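My questions all concern the structure below.
The other protein chains are all here in position, but one chain of the complex has been omitted.
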Amino acid sequence: MLTELFDNVREKCPLIHNITNYVTANDCANMLLACGGSPIMADDIGEAEEITAVCGGLNINIGTLNQRTISSMFAAGKRANELGHPVVLDPVGVGASTLRTETALRLLEEVKFAAIRGNISEIKTLVSGNGTTKGVDADVSDKVTAEHLDEAVAFAKGFARSTKTVIAITGAIDIMADGERAFCVHNGRPEMSTVTGTGCQLSALTAAFITANPNKPLEAVTAAVCAMGLCGEIAYQRMTEADGNASYRNYIIDAMYRLSPAELEKGARFEVW
Amino acid sequence: MLTELFDNVREKCPLIHNITNYVTANDCANMLLACGGSPIMADDIGEAEEITAVCGGLNINIGTLNQRTISSMFAAGKRANELGHPVVLDPVGVGASTLRTETALRLLEEVKFAAIRGNISEIKTLVSGNGTTKGVDADVSDKVTAEHLDEAVAFAKGFARSTKTVIAITGAIDIMADGERAFCVHNGRPEMSTVTGTGCQLSALTAAFITANPNKPLEAVTAAVCAMGLCGEIAYQRMTEADGNASYRNYIIDAMYRLSPAELEKGARFEVW
Partner (left out) sequence: MLTELFDNVREKCPLIHNITNYVTANDCANMLLACGGSPIMADDIGEAEEITAVCGGLNINIGTLNQRTISSMFAAGKRANELGHPVVLDPVGVGASTLRTETALRLLEEVKFAAIRGNISEIKTLVSGNGTTKGVDADVSDKVTAEHLDEAVAFAKGFARSTKTVIAITGAIDIMADGERAFCVHNGRPEMSTVTGTGCQLSALTAAFITANPNKPLEAVTAAVCAMGLCGEIAYQRMTEADGNASYRNYIIDAMYRLSPAELEKGARFEVW
């Protein structure tokens, strides 16, 4: 399954419009290039709709959001919906401020998302309208573990059903769900959280995979999550005793650049849930 | 010729004011430091003119432009003109939105540029007022190849003549032209396009070379283009089987840091056209 999904990314070279934070924009651009896609970042209301129209998909990331870029998120999101382009939401740090929470909830109301990717704290905040999010990392009390995976999958499916969206909750175990089905992914390394923006990169990657595979959104998101986690594993094996999170950051993107669809198929560790 | 031009950069350490996109600003800053220049990024109208005045040259890059920074581009550009500082334009993604096209065309009317550097799609858009630009990469149908190089050089010369500017069209073969003369550069690697911002870095580098060599703008631009391409080649030789576009990005900047003027002279592959 994954071979074909990744082949489609490499062959179609999807152009992704990113309205994203300035902290990790460079990494998102290089990750998109590494997977075979093409990035464009544009966040001004004066061009957001037009840029979205020339792209295949849209990635909205609310890190470092501001009044100017929030308008662009709505305008581009609605335009993408009109054009039938898939839209991905990364609700970075939702729950940490009223602005982030209100913006994310309003985006959910006014824009139809093909996928939403966040950590468990962020997704819980989207469901409840308020959360325990502290900063941009998942709250410890929220962590998804093997023992209450059933509960977490049911939660993801429920939210996916009510929003008619694919939900990706990423963490030690990643859960992808639409309203009916779910996959759990076991790829990845805990050290990935020591690199800023691996979540942002994954959301950009998700946009590329969904755009190249519009009729299989759940499978496409699962493939993106497996690919990112597998690259985290491959990159980790390359680490020397002197390497830390800065080199790891480069190695993860390098791994995506080198990853073949067949290697993804072989290295992916996921299960239907 | 190139030895002296690069020596001047290393000796004069030109301070370059960059009004540039947030995606590649860090790479532009490190590239300027690597070549021997010094960067300052400042894009607010409240300081744009003053910052330009303390610098030697100005680099305007319209990626992630917005209403706030557009005002600063005009203010800084005009102030730099008054002071006789060279100004470089990188019309990133012009043609992809009306905002980018109108901003770039208005900049051409109101600011005198020492050099304009873009891919062939971007430069064509500047000439025609509209274009086939999709995103930030050159359209495939536009690619400059050896067989219609004469035509492309004539096009570059014509635009250079009408704008009284040095035009640099970068791609598989790079063309630099003023109204009278032209150089073609054969340095570089196709893999450079898998790293986000190599074009932006080249524009910043171009600003440093022109600022350090104010009386030889065509030669200065040619030297910058040769240097960037050569660093792409040197960096490529360093790539291991595990390295991808993220490591390549670092190696290109590293190569500039290590490049000597004599090595540039020796490795440059260009011809008068």
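Per-chain numbering from 1; labels A and B assigned in written order.
To be clear about the criterion, a contact is a pair of C-beta atoms (placed from the backbone, for glycine too) under 8 Å apart; a residue touches a chain by one contact, two chains touch by 3 or more.
Bear in mind that the values here come from a model prediction, so they are computed numbers and not experimental data.
**Student:** Of the listed residues A:19, A:65 or A:268, which contacts the missing chain in the full complex?
**Tutor:** Within the whole complex, the residue contacting the unshown chain is A:65.
**Student:** Which of these, A:145, A:245 or A:260, touches the one chain of the complex that we don't see?
**Tutor:** Going through A:145, A:245 or A:260 one by one, A:245 is the residue touching the chain not shown.
**Student:** Return the single residue from B:22, B:183 or B:209 that touches the missing chain.
**Tutor:** From the options B:22, B:183 or B:209, the contact with the absent chain belongs to B:22.
**Student:** Over the whole complex, note the residues of subunit B touching the chain we left out.
**Tutor:** On the subunit B side, contact with the omitted chain comes from 15, 22, 25-26, 29-30, 33-34, 38-44, 46-47, 50-51, 54-55, 68, 238, 249-258.
**Student:** Just checking the interface: what residues of subunit A touch the absent partner chain?
**Tutor:** 21-24, 26-27, 63-68, 93, 96-100, 134-137, 194-197, 241-247, 249-250
Just so we're on the same page, only the chains that are shown with their structure count from here on.
**Student:** Rounded to a whole Å, what is the gap between the Cα centroids of subunit A and subunit B?
**Tutor:** A distance of 33 Å separates the two centres.
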